[in-house]
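Omission of a single protein chain aside, the complex is shown with its protein chains in their original locations.
Chain naming follows the written order as A, B and C, and within any one chain the residues start at number 1.
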Amino acid sequence: MRYSALSILMNGLRGNRSWKPAWREPEPKAHYDVIIVGGGGHGLATAYYLAREFGITNVAVLEKGYLGSGNVGRNTTIIRSNYLLPGNNPFYELSLKLWEGLEQDFNFNAMVSQRGVLNLCHSDGQRDAFIRRGNAMRLHGVDAEFLDREAIRRMLPFLGFDNARFPIMGGLLQRRGGTVRHDAVAWGFARGADMRGVDIIQNCEVTGIRQEGGRVTGVETSRGFIACNKLALAAAGNSSRVAAMAGMKLPIESHVLQAFVSEGLKPYIDCVVTFGVGHFYISQSDKGGLVFGGDIDGYNSYAQRGNLAMVEHVIEAGKTMIPGLSRVRVLRSWGGIMDMSMDGSPIIDRTHIDNLYLNAGWCYGGFKATPASGFCFAHLLARGAPQETAAAFRLDRFARGYLIDEDGSGAQPNLH
Amino acid sequence: MPEFQISRRPALSDKQPVTGPGIEISTPPPGAILHALAQPGDAGARGFIESALMSDIFSIRPVSPGQWFSVADDPLSHADFRNLCEALEPRVDLVDQSHGRTRIIVQGPQVEAMLAKGTAIDLHIDQFTVGSAASTLIGHVSAHLTRTGEHCFEILVLRSFAENMWDDLVRMSREFN
Amino acid sequence: MTAFRLPHGGLIDRSRPLSFSFDGKSMTGFAGDTLASALLANGRILVGRSFKYHRPRGILTAGSAEPNALVTVNTGGRTEPNTLATMQELHEGLRAASQNRWPSLAFDIGALNGLLSPFLGAGFYYKTFMWPAAFWEKLYEPLIRRAAGLGRASHDADPDDYEKCWAHCDLLVIGAGATGLAAALTAGRAGARVIVVDEHPVAGGGLLSETAIIGTQAAADFAASCATELQSMPNVRLLTRTTVFAWYDGNVFGAVERVQKHVGFPAPNLPVERLWRIAAKQALLATGAEERPLVFGGNDIPGVMMAGAMRRYLNCHGVAPGHRVAIFTTNDSGYGLARDLEAAGIVPQAIIDSRRDAIPDSYSGSARVVSGAVVSDACGRKSLSSISVLQNGKSEELKVDALAMSGGFSPVIHLACHRGGKPQWSDEHAAFLAPSSQKGLALAGAADGTAGLQACLEAGVSKAAALLGSLGFTAKPQALGPVEGDIAAGPAKPLWTIPGIREKAFVDFQNDVHRKDITLATREGYGHVELAKRYTTTGMATDQGKLSNVNAIGLLAEERGVSPADVGTTTFRPFYSPVSFGALAGATHGKHFMPARMSPLHEWAKKNGAEFVEAGLWYRSAWFARDGESGWRESVDREALNVRKNAGLCDVSTLGKIEITGADAAEFINRVYCNAFLKLPVGKARYGLMLREDGFIFDDGTTSRLEENRYFMTTTTAAAIATMNHLEFCAQVLWPGLDVRLASVTDQWAQMAVAGPKSRAILQQIIDDDISNDAFPYLAARDVSLFGGQVHGRLFRISFSGELAFELAVLADFGEATADALMQAGDTHGIQPYGVEALSVLRIEKGHVTHSEINGTAVPADLGFGRMASSAKADFIGKHMLSRDGLSARDRLQLVGVMPLDTTAYFRSGAHILAKDADATLENDQGHVTSSCYSPHTGSHIGLALVKGGSARHGEEILIWNALHGEYVPGRLCDPVFVDPANSRLSM
Partner (left out) sequence: MASLVPCPHCGLRPKEEFTIKGAALPRPSPDAGADAWLDHVYLRDNPRGALDEFWHHTSGCRRWLIVSRDTFSHEISACRDAADPAKERS
């Protein structure tokens, strides 16, 4: 059923009794051309683009929990393409372009909101780094502006300009950046894929990868064995565990990142702003809650919950950036498990096993990548060769020394 | 050679002590703080240091395995410092920290409650007895804390953080004075 | 409905009237009132509007689960939106305003949404507002955003203070109701360190609304005497107005104490809120149970209230809910209320009991009981006027102005589920219970599904005794009681779906989720409890579903034909109730966001006119302005010129300084630097480069050998802390067999760079030792004596500026006197202080790198240090990853100098480098400018840059491309050393 104002009207008049399920709940078939492990944003987008762009529809997405129970449903929803390095920048720009037409494409309002992303800087070094980054963006035709202190003051007069420990010196603004409604992304892709014939199978945990003659033949799951021609891993925070089923050890650690939402408020802040000292970024959801986050807690974790010390640090930074937040109350905090890679950049690649494909290492920036990641992974699965903007995301770059390290933290994932 | 005015300017030299019914905060005149470093596993090192340093002048406070601070109320000349070094080397190396750390005394009936605003150490007298010492965070600044009396603590803080620590302590004490 | 104050009774202090205002209207209440009880006492029933349909709403509860009575209190920087009227204590002058209504609470245009409700069902916004695409951000979203949200927060800074502290205890008791008080007394009397916490201003929990007798005391008096005894014990801390908001790993609980939220004028020496981090050996949750609403039509009309809340207002605040009251219950709690109403002279119109023949023996009142019946609908607009009672298929209309409801009890188990444990559905209790056997935490009383005061008191005593036993205390359990006159509300069959509903029946009041939304979610495939939550937003409002979640689960279970056990709960998360930014930030914000580090030369710099700049935690002198100078550039040019002409003094105390001793110190240093250090002679300094294990440069600095086994290492200011941690890692973890001892001495030394051709002559005036070129050649490093032996120092002949230069370290307290002396001694030589800006000019002129170039992605060869990474050494940190292809690729970014063709042209760091005439595309990007400055010695802007294959491209014309600022400057790549490439000035 197509969604539109008209369909809402007609259904409303009929007591909303004839709405259909947004997706089927099929039993797993015995065999699929492609099995995708992970019903998060990336897995679902991959299925969607496999069907839509490449006509491959005998596809199953296996999700161990409910749809969108992973990071796609628990992130701070920021999208942007303000990346520095040539390995990243065109890819994230492709993603932003896909976001820009996505809702009409999959007929689901994911509330893509290009309200602008502003990164504040507080020192000469930071300013220079932003200028470098902004210019790298401009070289690729991506919108970027550098605002000085006064321009920022005009835009957001309530930031902590006065009495600041680290004065706001300026900021890098990407007006096309913004936010997207997290859950709706999962649901929109799921519905779009389902409509094109993809089986989305919830409560189906992959517990083993069966191989014969150096090839994957299928997966063991909590709902039995399912065979496939190609196996695609998109398990985000659980990438290492799933890859281990195929004997792989990844350049990845799993870490917990917390996020927060405040009580609902009337419009308080129009754009996304990130603080340049400490860790804090904030936007306001269309529901009215201030959605914000900070840094990872710092230790390996598979538990989707965080630590009070980090809560305090994030909120100290928040009150410093916006002193008026003081009496705003924080409603809820939660955590998600990030696949932190050793250079802070993702992997979309084939593996040492011929028909096993890997999509991982998104760290805490993979939500914005969702459409492009799906698109490029689908391309790799369908064509056997990487999509050009994702060609640098190779698994062997660590061995070869071609790292994509945006902030130069090196092989310590908790510093990225 | 021209005449030069050589005077010490210790950190906090311009601070007035805080006095009040609940808390007093003060900083003693500069003395000596020696960092003694042995091999971490050297069990007898502490005794060795105690025997070499005059125990009526220096009090010895554990910092970490194999490391102690020896604190004295009076300053030590460089020559005396070298003499002590020679007495202890090579088993124990001394590093002078007399200028690198600033001493702050906090005392008063509310001192435990006040310090609980800064450190996660359980300062209950049964847990942190008189003479106990520990390195810890006080607020966001690292410091070395020694209980010198039931209601008296000594804080050793890096000189560069001393002013920040002082201001924090004053804020933490406001409720009690 | 017409609520009113009873002539007597309640725990309020009628001798202390308080005036306050609501929506501008003045009213009075008494000390001991909450805003909610005072509003009720003033007959104020309509207090808010709902989120989506703007339905009129009244006060539903008497506690922290309140979904409706949200108001904004205070003004300016103290403005607090979404304050619960049920938790806000009344104080003189309190100003409260209703929210989410326009133009007024009584006449709210937004209520029109109610008419559109068939089209505004769960998730409607996901299905529309997509065409035309551009309209979303321009039209739809702004409209939605304006409509959404509740209160309006202030952008002004908060004038009040907050603080944090730690607390430690053997037993933390959360909740000071009957159970908690009994537990705390037991533990306190046993001598354990106890902390008891309750979110209300007065300890007692349910006892405060109770009319039973305990021992010889009325329940409330019993609570008061327990509290008095607890307060008298030195080993017990009773914290009221304090909410435990989360349970964290390590048995640490977060709690927030509202120290001064109940006063009109906060005392300046106290915080308004205090964050407690409580480390508890054991914790007992005595958090009680939350009464569940019933989901009938119009269950949100002002005048409908939870039965327990009604009882609280009656017994605790002396407020009657109305004149014609009915009670709708599924369990015995309605009868306790009925009895107490009757005692106050208000005989309920009816008790509608969903059970058949279930009147408890303990109830001997005279109200009419309608058994086996339900309320299907409540009617009224801004207040309740009647209810429809459905019994045996027959509907009866009752005129009432207040209706109490009780759908059973949900134990308050939130905190017990914060660390991943899943609640368990219990058919027996008709409720979710906490996950069993979690270390460090137990539950008792109503929180554990125990009904009845007597049983709760006993549970408190026995659980506390057991927990203390596990900690090695011997507690002598003393019975409290006996209890008389308690109508215990045991579990009863839950009533999820109510037949015959005509009106909207609300599940989540605040988010306006009604019964049909749950049905729609299931129909559309969002029947999983987590999906249903997200699709309908049930349980996502400020109350986090304290009232609604279990009803939603029950309805989903019926919808799907399974048990609530199969549906399960959504995840309980912090915060149990919302906590302010202020409390969580404490004093750490604004200027105090991070600690400040001061150099021992700070005062010296200040009196010499320094402008300071933040450098990490430090404040460093940036430049020293002089009268008549037009701006910072003029000062910096003067300072830089003067260094190369005469001499300058720069504070470099912020450099990391590490003293390294021990028999294996040399071997250790040789392993942590990539270049060779074993043969460094005593009395000499050497430049060293440290790598990370992945081969990239970590930090640089100098290390001097002062004695055979005593070294003095300097690090950059930026990496000082990380370097010390790293060295400790190497010493303790990688090579614990080496005898090496590390002491940070950053703060022990005031360090000054004295640079320039006159530097020696100046220094020699204060240094006792001979520092002539022969006696103290380039890279000499030695202890020195100053001022005729008055001061001890260390002198290093090293140079960042490229001039004849020294770094002098003196004991920190003598730093200022020494700097003063140097200025005095140097006066005739033209010495001037210089700051980090001039320092930067001087080092850029010499092509010396800093962390602008050592940016974590450079290997030694990139910066011209290729030969330093010693191939002769078998091992050093970073050696083994250096040989990877990519780290020696020809197009790696390498250090070069860059100059504009037109020497008057300006360019800045962060600009990119393009080949001459190349298109501005990412593919053509050649690198970027890392550092830049105006160089007074070359008379031009100059820069350092990292450029692809740069070391082979000196002389090439390029474009310095900065589209962000519209600056496109033709330039040339060059050698990165702009001044004295032969280094002849170093060794004068």
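Just so it is clear, a contact is a pair of C-beta atoms (placed from the backbone, for glycine too) under 8 Å apart; a residue touches a chain by one contact, two chains touch by 3 or more.
In this text the structure is predicted, and so the values were computed from the model without any measurement.
Between the chain not shown and the residues B:26, B:135 or B:148, the one that touches is B:135.
From the options A:63, A:253 or A:349, the residue with contact to the unseen chain in the full assembly is A:253. For the chain left out of this panel, the touching residue among C:20, C:248, C:668 or C:961 is C:248. Among C:104, C:732 or C:773, only C:732 touches the chain that is left out of the view. Mapped onto chain C, contacts with the missing chain fall at residues 166, 248-252, 277, 279, 419-420, 439, 693-694, 725, 728-729, 732-737, 874-875, 879-881, 883. Within the complete assembly, residues 238, 240-241, 244, 249-254, 297-303, 307-309, 342, 398-399, 411-414 of chain A touch the chain that is not shown. Along chain B, the points of touch with the absent chain fall at residues 40, 63-65, 120-121, 134-137, 142.
Simple rule for what comes next: only the chains that are shown with their structure count from here on.
Work out the mean CA point of chain B and of chain C, and you get 32 Å between them.
Among the residues of chain A, none is in touch with two or more other chains. By the touch criterion given at the top, residues 3-5, 7-9, 12-13, 15-17, 19-23, 25, 66-69, 73, 86, 89-90, 101, 103-104, 107-115, 122-123, 125, 127-136, 138-140, 144-146, 157-158, 160, 163-167, 181, 183-184, 187-188, 202, 262-268, 277-278, 284, 286-288, 303, 305, 307-308, 311-312, 315-320, 322-334, 397, 399-403, 405, 407-411 of chain A touch chain C in their complex. Of all the residues in chain C, the ones that touch chain A in their complex are 51, 74, 77-82, 118-119, 121, 124-131, 133, 136-137, 141, 144-146, 148-158, 162, 164, 246, 248-249, 252, 254, 275, 277, 418-420, 516, 520, 523-526, 528, 530-531, 534-535, 537, 541-542, 544, 571, 573-575, 578-582, 584-586, 588-594, 596, 614-615, 692-696, 851-852, 855-857, 881, 884-887, 889, 908-912, 920-925, 928, 930, 961-965. Those residues of chain C that touch chain B in the complex are listed here as 163-168, 193, 269-271, 277, 279, 587-588, 594-600, 603, 618, 659, 661-663, 709-710, 732, 739, 741-743, 745-749, 765-766, 785, 787-788, 790-792, 811-818, 820-821, 824-825.
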